[in-house]
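Worksheet: the structure to be examined is printed underneath.
All protein chains but one are shown in place.
Right after this comes chain A.
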Amino acid sequence: MLTIVYFAWVREAVGLDEERIDRPAPGSTVADVVALLAARGGGHAEAFADPAKLRAALDQRFVGMDVPVGDARELALFPPVTGG
């Protein structure tokens, strides 16, 4: 299983703080998982319509969309951060 956590407007659009999904196929990238999620339709499709607006972290480290999920346990999907 892979835990996916959502923040900010991505969380609001999906309607969940987090969810668990079956592990994606070996070699899958973050972008592949985003595409899988978008294909569910509804709030997921809305949140993931434009991957360019998303940022990701694998096991609490920022990664690009082209990075393989590998054996990470947690994938976070969120908008660009606005701290400080």
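To be clear about the criterion, a residue touches a chain if its C-beta (ideal position, glycine included) is under 8 Å from a C-beta of that chain, and two chains touch if they have at least 3 such contacts; residues count from 1.
One rule holds in what follows: contacts and distances are computed from a predicted model.
Asker: Which choice in "NADH-quinone oxidoreductase subunit D", "Putative sugar transport system sugar-binding lipoprotein SC2H4.13c", "Branched-chain amino acid ABC transporter permease" or "Molybdopterin synthase catalytic subunit" gives the name that UniProt lists for the one chain left out?
Answerer: "Molybdopterin synthase catalytic subunit"
Asker: Quick one: which of A:P24, A:P51 or A:P79 touches the chain that's been left out?
Answerer: Residue touching the chain left out of view: A:P79.
Asker: Since one chain isn't shown, list which residues of chain A touch it in the complete complex.
Answerer: These residues touch the chain not displayed: 5, 7-9, 11, 57, 60, 62, 74, 76, 78-84.
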